[in-house]
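Note that one protein chain of the assembly has been removed; the remaining protein chains are unaltered in position.
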Amino acid sequence: MTWKFTSAVAGVALLASAGGAAAEGELNIYNWGNYTNPDLIKKFEEAHGVKVTVTDYDSNSTALTKVKAGGHGFDIVVPSANYVPIFVKEGLLLEARPDQMSNFKNVDPKWVDVPWDPGRHYTVPWQWGTTGVAVNTEAYKGDVNTSAIFMNPPEELVGKVNVVPEMADVLALAIMYEGGRPCTEDKALLKKVRDSLMAAKPKWMSMDYGMTDKMSNGDVMASVNWNGSTFRVRANNPTVVYGYPKEGYPIWMDSVAILKDANNVENAKLFMNFIMEPENAALISAFARYANGISGSEAFMPEEMKTAPEIVVPAEFKAAGTFLPTCPKAAQDLYTAIWTELRK
Amino acid sequence: MVRPTSALSSGEITARRTIVRRYWLLCLPALVLLVFAASGPLLIVLAYSFLEPAEYSGVVWSLSGEGWFKVILNRDIFDDTISLADAHMTIFWRSAKLSVLTTLLTLAIGFPTAYFIATRPKTHRQYWLFLITIPFWTNLLIRTYAIMEVIRNEGILNSSLMSLGLIGAPLQILYTDTAVLIGMVYVYLPLMVLPLYAAMERLDFRLVEAGYDLYATRFQVLRRVIVPLVKPGIIAGSILVFIPSLGAYVTPRVLGGGKNMMIGNLIELQFGEGRNWPLGAALSIGLLVTVMAALVFYVRNEQAER
Partner (left out) sequence: MAEPSSTRRRSGRPFSVRHLPGFTLVAAACFVMLYAPIVTLVTYSFNGGESIALWEGFSLRWYVSAWANEAVQEATVRSLVVAVLASGIATALATMAALGTTRTGPFPGRMVIYALINQPLMVPEIVTAVALLIFFAMIKIATGYTGLAYLVLAHAAFCVPFAYLPIRARLEGMDLSYETAAADLYATPWRTFRYVTLPLMTPGIVAGAMLAFVISLDDVVITEFVKSAGQDTLPTYMLGQLRRMVTPEVNAISTALLALTVLLLTVFFALTRKRG
C-alpha cells in the first residue's frame, strides 16, 4: 500500500512542477520528431544559459491545429514551406525580422527571397530537400529519373513499389507527370491524373513510411522517397540510387518561425540567430541528413554528405525541381477527393 | 421502464426514490469525468459537423449541410453527377468486416485461454494473468513493428514454415488485409481475455459436474452450461474488441501498408491534410450514433429476453 502512496505523491509533485508560466531562461521548441540534433541543443544551452525543451509532432496539420487552438506553451515551430503562408495568414507567427539579425548574412542568397516568406521577415531556413524516387538497381536497371517508376511501373518493379502516403507530394509528382503544375484546378488534367493513379495502384506493394529500413533490407525495391532517407539507404545498401523525376519533382524546405503567443521571444530570437551560424547549421544537417541553406556550412559537414548526389542536386536535374505552393481550398478539395478514391 | 406508480404505496415510492438516488450518486463521479473530458467536448464536434470548412483547417461559423451530405452522397468532381459515396461505403464495409473477424478470432483464441487461466490453481492465476498483459506493457508502435518483423517475407513465420517444408515460397502476408487482421487480433486480445477471465473465475464447477452427471457430452456442457454462465464476459469482451477495432488507426497504417484506409484513417485525413473538418465531424458523429444505437438496441433486447 505504501507503493500506492509514494506513486500518488510523485504524481502530484509532477503535476505541480509542470504547471505555471515559463520561468526565465527557457525555450520550448515544437519540431518534427527525430529532427533536432541533441548536440545542437546542448551547445545552445551552454552558450546562452537557456533550458531548452523539444516536443515532437508528426505532421504539418497536427502542428497547425495545435498552435491554432492556443494554450500550448511553444515558442518555436518548424513548418514546411507550403504551410508557412497558412501560419502567417492565420496570424500565428511573430514578425521576428530575422533578416535584420547579425548572422543573416550567412543565408544562401537563393533562400532569401522565397515565395512563402519574401525577404525572410518571419522564418529562417532549417533544412531542405527533394521528393523523388529511390530505386534498387538490382531489381531494375533502366532510367530512374522519372515518375514512371511509380506512375507506370516497369515490369521488374510491379508489386515491389512503395508510395509514401504524403498527399501533397504524391499528387504534385503525379500532376507534373501528366504535364500540369502543382495546385492546378484543370479538371481534364486531374481526371487523367486520377485515372493513371488508379491504374497504377494495383502495381504498388504499399503506401507506407519507413523506407529507410524497408529499402535497406530489400523488402521494397522502389519507392517515392525523400532524398535524405535515400542517402541513408545507400549507406546500408549501395545498389539503391536516387532519381530526380525529369517530369518535375517537389523541393521542400522546413523553416524556423517564432509563434505570436510565445512566452520566450528573446530566447527564440537568440536561437534563430544561433542556427544561422554555419557551424551550427552543419550540426542540424549532420543529424537528419538534409541540406540546410546556410552558406559555408558545408565546411563543417560530414565528408560523405559534401558530394552525395542525393544531397547536392546534379546540375542537369536542377531545372525540374519546383516548390510546392499553398493550394487554395478548391484545389485542396479536388485533391482530397482523388486521394480518398485512391485509398478506398 | 418505471413500474406504474398506482401499484406502489407512497412509502414504497420514497424508498425506491432513495435507492435510485443512491445508484445515480454512485455513477456521478464517473459521469462528471466523462462529461468533462470525453462526451462534453464532443458537442464541439457535433456543432462543427453543421458548419462550413475554413480555407485552411478549422471551420467558419456559418451553417452548412455539406458535411453531412458528403458522408453518404458524392458529387462527382468531374461531371457533377450525384451518386452514393462509393469510397466511403467501401471503407466502412472493410472496417466492419475486419472488426467482426477480429472479434470472432479473439473470441476463438481468448475463450480457451481465459478458461485455461481460470482453471489453474488459485495461487497461480495471477501469474498467468500477468503473462497475458506483460507484452502489452511495451509500446503499441514498437509492438506493431515487431509483428511486422515476424510476418515479413524473410521473417520468422515464413522461414519456419519453409524449413518445415509446408510452403515452397514465402507467403506475402505483410501489407494485406490478413496482416491487418493478425495485428488487430494481437492488439485486442487482452481486451477479450481479461473480461472473459473475470466472468469465468467465478464459474461454479458443481454446475458443470451436474451436467456430466446428466450424461451430457463435453460439447454439450460447454454449450449449455459454461457459455450461458460466462455470457456477460463474452458480451463485455466483444464490445471492447469490436468497437475500438472499428476505429483502429495504427495497425492498418503500419501492417496494411496504407493502400486501403479504414474509417479511422479516413476521418484522420479530413481533420488533417484534407482540411475538411465538417466532413470529418459528420463522419465521426455518424459512426458514433450508429454504434451507440446498435449497443442500446442490443442491451434492451438482452434485458427483454430475461
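In this document, chain identifiers A and B correspond to the written order of the chains, with residue numbering beginning at 1 in each.
Throughout what follows, a contact is a pair of C-beta atoms (placed from the backbone, for glycine too) under 8 Å apart; a residue touches a chain by one contact, two chains touch by 3 or more.
Bear in mind the structure is a predicted one, so any value in this text is a computation, not a measurement.
When the omitted chain is restored, the residue from B:51, B:71 or B:148 that touches it is B:148. Between the chain not shown and the residues A:44, A:74, A:87 or A:204, the one that touches is A:74. For chain A, the residues touching the chain absent from view are 4, 7-8, 10-11, 14-16, 18-21, 28, 30, 32-35, 38, 53-59, 62, 65-66, 69-74, 209-210, 212-214, 216-217, 219, 229, 232, 236, 288. Considering the complete assembly, chain B touches the hidden chain via residues 1-2, 19-20, 22-27, 29-31, 33-42, 44-45, 108-110, 112-113, 115-117, 119, 123, 126-127, 129-143, 145-150, 152, 156, 186, 189-191, 194-195, 197-199, 201-202, 205, 208-209, 212, 215-220, 222, 229, 232-233, 235-237, 239-240, 243-244, 246-247, 249-250, 263-264, 267-268, 271, 277, 280-281, 284, 287-288, 291-292, 295-296, 299-300, 303.
In this section, only the chains that are shown with their structure count from here on.
Of all residues in chain B, only 53, 55-58, 77-78, 86-88, 90-91, 152-154, 174-175, 253-254, 257-261, 265-266, 269-276 touch chain A in the complex they form.
Chain A makes touch with chain B in their complex at residues 59, 61-62, 64-65, 68, 86, 89-90, 162, 165, 167-168, 187, 190-191, 201, 204-208, 217, 219, 326, 328-329, 332-334, 336-341, 343-344.
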